[in-house]
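Only one protein chain is missing from this complex, and each of the others stays in its spot.
Coming up: chain A.
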Amino acid sequence: MPRKEIELEHSIEHLSILDENGSLDQDLMPELSKKQLLRFHRGMLLARRFDERLLLLQRQGHIGTFAPVKGQEAAQIGAVANLKAEDWMLPAFREIAAILWRGTPPSALIIFNAGYNEGGKIPEQQRDFPNAVPVASQLPHAVGVAYGIKYRKKQEVVLTFFGDGATSEGDFHEALNFAAVFGVPAVFVCQNNHWAISVPREKQTKSKTLAQKALAYGIPGIQVDGNDVLAVYAATQEAVDRARSGGGPTLIECITYRLTMHTTVDDPTKYRQEEEVKIWEKRDPLPRFQKFLQEAGHLSEKDIDDLEKEIKEQLDAEWSEAQQQMEKLGNPLDMFEYIYAQLPPYLQEQKEFFSQFIEAQEEADHA
């Protein structure tokens, strides 16, 4: 009974198509029409400006804590752009770009971030999940939805987002293992933005890449330049096609960077160097894509200016819309909604008590 080697033929592919300077590897360029490319651009720019707007609203005290997306727009848009309307998207808590792309209006996100559950309502036809705050907790759900798809022999695909920190959670491992064993149509998109609050990626795991974790579960894994919307698109397209044709799950690691704070209550200067941020600012996904589009003759300076103006107007309108809607959300009794299909008697009693209590208070205040 000697000691012997078990041969494993494994390596991890890294994909990059559009580099930091906006130059392109023609051979790897996915098939995309000008219209599609411009949609990607609009999606990324809208997310960038909306994110900035949210930060302003937060600083002015109109909304609460949120997790900015700045720097990760390409990883999100490149991935979700592969989904059809009937596909499913399960976000973590930083997926502002992806959520907008899927059709949730900015006003709803504002209302949500202002602390009203109503903003998180998912439109009937949209097959997304509400954002998941407990890290990695949405991954098992993605697997379950995908299992349902497989069971019902549908052509749908599930895509779920999470961060580098999430790969340490048991839920991540359990979900990938389960997905692999059952061969479900799920695409796991990790946005490795290098930090889980203050803990750097190197302290999260000893693995050289996060993509290689796929090997342990026996599924394909790939690492891509997550600031390159074309590379993310191409890698996700392969994964989505594979899932749709019965080929099972894929793990995609998008190398990206969170350019700003973890959330609006976080101070990143406490744990990371400004020089590191500077390096990543040069790799910003947005200017690089704009440069490429300009050089390809798809986009002019004027087009960008017009689009900026249009987006600003749209966001102004969304903010007024959100304010108007929030005026109608003042009734505290709304918190009793959606707890059970039918309000049980003891909860009905509590609701009535509270309603009468409020009335009595108001009367007393007026007296």
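To be clear about the criterion, a residue touches a chain if its C-beta (ideal position, glycine included) is under 8 Å from a C-beta of that chain, and two chains touch if they have at least 3 such contacts; residues count from 1.
One rule holds in what follows: contacts and distances are computed from a predicted model.
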Name under which UniProt lists the unshown chain, selected from "ABC transporter permease", "4Fe-4S dicluster domain-containing protein", "2-oxoisovalerate dehydrogenase subunit beta" or "Acetolactate synthase": "2-oxoisovalerate dehydrogenase subunit beta"
Touch criterion as defined above, residue of A:Phe93, A:Trp280 or A:Trp319 at the omitted chain: A:Phe93
Contacting the left-out chain in the complete assembly, out of A:Met29, A:Val133 or A:Ala296: A:Val133
Those residues of chain A which, in the complete complex, touch the missing chain: 64-65, 93, 112, 114-117, 133-137, 165-166, 168-171, 196-199, 203-205, 265-266, 270-271, 329, 332, 334-336, 339, 346-347, 350-351, 354, 357, 360-361
